[in-house]
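First the structure, then my questions, so here it is.
Of the protein chains in this complex, all but one are displayed in their positions.
Residue numbering begins at 1 within each chain, and the chains themselves are lettered A, B and C in the order written.
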Amino acid sequence: MKLNNYGEGIAKGMVVTMKNAIRAPITTQYPEKQLHISRRTRGNQLVWDKERCIACSMCARACPVGCITMATSRDENKKLKVDKMDYDAGVCIFCGLCVEACPQKCLYMASEYEKSVYSRNKLNFTKEDILMTEKSKPSGYYSPENEAKLPKQTLLVDGKTWDK
Amino acid sequence: MTVELQAAEIVTKLEAALPGSTVESGGNTVVIKDEFVLKAAAFLKNTAGLDFNYLNFLTATDYTTYFELVYDLVSLEHNHKIVLKTRLNNREKPELASVFNVWQGADFQEREIFDLFGITFTGHPNLKRIFLWEGFQGYPLRKDFKQ
Amino acid sequence: MSLKTETFLVNAGPQHPSTHGVFRMRFILDGEVIQDVEPVFGYLHRGIEKLSEGLTYSQDMVFTDRLDYLASMTNNEAYAVAVEKLAGIQVPERAEYLRVIMAELMRISSHLMGVGFLTNDIGAFLTPLLYMYREREKILDLFDMVCGQRLTYNYMRIGGVSQDIPDEFIPALKKFIDTLPKFIEEYEQLLKTNEILLIRTKNVGILTKEAAINYSTAGPVLRASGVKWDIRKAEPYSVYSRFNFEIPTGTKGDVYDRYRIKIEEMLQSIEIIKQAMAQLPQGDIMAKVPRVLRPPKGEAYGRIEGPKGELGFYLVSDGATNPYRLHIRPPSLLNLSPLRELAIGVKIADAMAIFGSIDICMGEVDR
Partner (left out) sequence: MPIFARNILPALNSTVLASDWPAGFWSHLIIFIVILFVFVIFMAMGFIYFERRFISRFQIRIGPNRIGPFGLFQPVADVIKILIKEDIVPLNADKLIHLLAPIMAIAPAIMVFAVIPFQNGAALVNLNIGILYIVAVSSISIVGMVMAGWSSNNKYALVSAMRVIAQVVSYEIPLALAIIGVVLFAGTLSMNGIVQAQNIPYILLQPLGFLIYFLGSMAEINRTPFDLLEAEGEIVAGYNIEYSGFKFALFYLNEYTEAIAVSTIITTLYLGGWRGPSFGLPVIPVLWFLVKVFAVFAVIIWVRATLPRLRIDQVMGFAWKFLLPLAIINLLVTGAQVVFWPVLSHWVIVGVNVVLAAVLILAFSRFFRTAGDKIEA
């Protein structure tokens, strides 16, 4: 008679769980401890560089859900200018296709993620809201120069940064 | 590597067994008449050398004047495949024999086509809407569907 | 003496702890034993196939992220492969290798979730699942680094991939791949010989080889039943013909085999990633694709081996910028078709184990 299945597997499993109990937890306490997110984060905001924009509306056309509304007109020098650029973050699916489509590279995803609001209509941004200022944090998605500026991403594989 | 069987080969075999069943063929696609679907399915599955035992997928396309049903058949044994097609011209009340008894994998897919295209499969044991609710008006994947 | 008994109907779902989303099973129960079960779905139906007809080929890529949200990378890849087949685009080498690395990482991640939720369904209080979350988190970190999102990657493009990998990607991947077998070994100790897991999963929900084929099941479910069928070998797409790897198969087709297959496949995926990392060439990551893609008139079916089985996109083009028809071959939905046959005659607890072992994702079932 072969002796097996007498609880050896259960005992092994108990050892594994105990081994993990001694390890440091991998979760972090969020508001106190913030990890560096990816440099290419497609965060929940757009950043728009007005100076470089040529008002071609490629971003609005690339959007699969239609969350960017653009209205343009010719100014006195026959140059296109942006009259209206509304961005509805409540509809946006953060796919980044608008950033990719921009021929002037003047549209960025933001590396922000703390943008929760109490009311849905506060997620409607006009062109003043998404304008690039010193405070806005454009992410490195499709923009290597921004990527180089941002801090290095915290990785769970590296371990140490999560343990402290 | 999956061999895509030439349609001509299949057509000869199909015509020999079921005369007058094929409409046209080309590449790896055989188009057959809609009344022969069940027989052709059984033939393709049970004939030695063909052994199309695996219904890869089953779907439909609306070409506004007719519906085209696509049966993608694979033989896991010989690792070859063929695409079987059939056309339904009746837009008001499209009907087709169910291949559920040949490949049970057709169960949900036929229900899906019934749900989204409104094609009735006769002989399906449990033909009711699968994604949309009972009482939904219209068939969304038809080209003339308006909300 | 016989007691007069009667069967009763119990709804499991749409909100139920072990339905992996909004899935509903209508059980007809005789005491604890299931007399009949009818799967009901459609609660997550978004009409992706219809939506895709209204958008351009490149915009449809974002919908594929939302199919099987536990394996978005492979969905991306399947769609890209289908469109490339339709339009006749040749993908650069480096992009192919990056695709392979991403797809195999995705497979590991999806299988980790599959095994984790299976153990959760048979009653292990979250522990194995959370251990597997840890490994998945590392993979998500890598994806996040490459494409900036953790769940809806939108990384693959028609004709390549969207961005090249950053410099720190390969060292991090190496580190992960080196440590992963150690952790998998730990799961093996925790689960492989656990007596309770054994009696809960062995000989439960046996799907015979014939039935598995007849029901059009795919992926791990099909292979667990002993059919050696893997698109990566049967019809090598991308650069899979250049790698050495095995296709693990089961013998019986029970829940235990389906669990084992996933673990074995993870180990094989590690091997593939190692080889791909070693062979990774320099070069372009995008083919020359026109900004507005108008594939020639015709149809194409592109398929890959997704984590849950053969994932294919059937595309019909009428020469316009939008697909005329887009059909998804959803492995999750087809893997569900034997559920009724498997569940009849077993107890509720076993039905949940069977359901967990099939490893579906409702985003893909309902579409």
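Simple rule for what comes next: a residue touches a chain if its C-beta (ideal position, glycine included) is under 8 Å from a C-beta of that chain, and two chains touch if they have at least 3 such contacts.
Computed from a predicted model, the values in this text were never measured in an experiment.
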| item | value |
| --- | --- |
| Chains still shown that are in contact with the chain withheld from the display | A, C |
| Listed residues C:131, C:245 or C:313, member touching the removed chain | C:131 |
| Sole residue of C:151, C:170, C:199 or C:292 that reaches the chain not shown, by the stated touch rule | C:199 |
| Those residues of subunit C which, in the complete complex, touch the missing chain | 8-10, 16-18, 29, 31-32, 119-127, 130-131, 134, 190, 194-200, 202-203, 347-350, 352 |
| Residues of subunit A (touch criterion as defined above) contacting the omitted chain | 1, 3-7, 10, 13-14, 16-18, 20-21, 23-27, 29 |
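We take it that only the chains that are shown with their structure count from here on.
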| item | value |
| --- | --- |
| Reference subunit A; chain at largest CA-centroid distance | B |
| Rounded Å distance between subunit A and subunit B, as computed from the means of their C-alpha atoms | 44 |
| Residues of subunit B that touch subunit C when the two form their complex | 1-2, 53-57, 59, 61-62, 70, 72, 76, 79, 83, 103-109, 116, 126, 129-133, 140-141, 145 |
| Parts of subunit C lying in touch with subunit B, wherever the complex brings them together | 38, 41-42, 45, 47, 49-50, 211, 213-217, 227, 229, 234-236, 301, 310, 312, 314, 316, 324-325, 327, 329, 333-334, 336-338, 366-367 |
| Subunit C-touching residues of subunit A, taken from the complex the two chains share | 5, 7-10, 12-13, 15-17, 19-20, 26, 37-42, 62, 64, 93-97, 100, 109, 139-142, 147, 152-153, 155-158 |
